[in-house]
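One chain of protein is taken out of this complex; the other chains stay put.
Here is chain A:
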């Protein structure tokens, strides 16, 4: 099976994050890492390859510095990578990013596209759906479990209430949550091999996309202002006046912990 995993480089969600003066994600002042959810997508791709054979390609759209994340992704085990890099991409919205990813995916003709269900920087969760639309393939999103049987895909789709079982035939795109597996650590051999794996560089020109379709110029949405996240407030206090247990359970239920 020809699998492509979408890997995005994001600012480390564990560190202080902010926006640049132009309201794009500030990538300069924090350390950048693989979007955490994408590591689960890589793991799932590697497991499918190990069980069914095939090839795993990492696809990244991002600036030059994203090569660090591509190398890290390759050290986990994928076979090769494609890096779409172009200065005109700076400031791209989800629609434009999807257009670029779709163009790159057409050059790879994957049976299965895997991605994280969201990125920790943008968190809009729409790119997998947009790609499905642009490529004319099925979208199985928010998976907590994926089963491959020949060309048949079965997904347990995580929802607030429980899960739905959805199926589709390849080619398809599946986005995954962090409940789907436990990503492996890059092995020593994987680390040593990563630098030797092929990374194909593509520009917008290579994909037949003009600069004004992407970046700030082609953005369908515009950030006008932003505010810092409000400081944490004290949580709910439960005072036990005989019904403390009930209050506690109803709080946990309202937060969907029980």
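We take it that a residue touches a chain if its C-beta (ideal position, glycine included) is under 8 Å from a C-beta of that chain, and two chains touch if they have at least 3 such contacts; residues count from 1.
Everything below uses one rule, namely that contacts and distances are computed from a predicted model.
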item	value
Protein name as given in UniProt for the chain not displayed, "Aspartyl/glutamyl-tRNA(Asn/Gln) amidotransferase subunit B", "Dihydroorotase", "Acyl-CoA dehydrogenase" or "Hydrogenase formation protein HypD"	"Acyl-CoA dehydrogenase"
Touching residue (missing chain; options A:187, A:203 or A:221)	A:187
Of A:9, A:75, A:92 or A:170, the one touching the omitted chain in the full complex	A:75
Interface residues of chain A (partner: the chain not displayed)	71-72, 75, 184-189, 191-192, 194-195
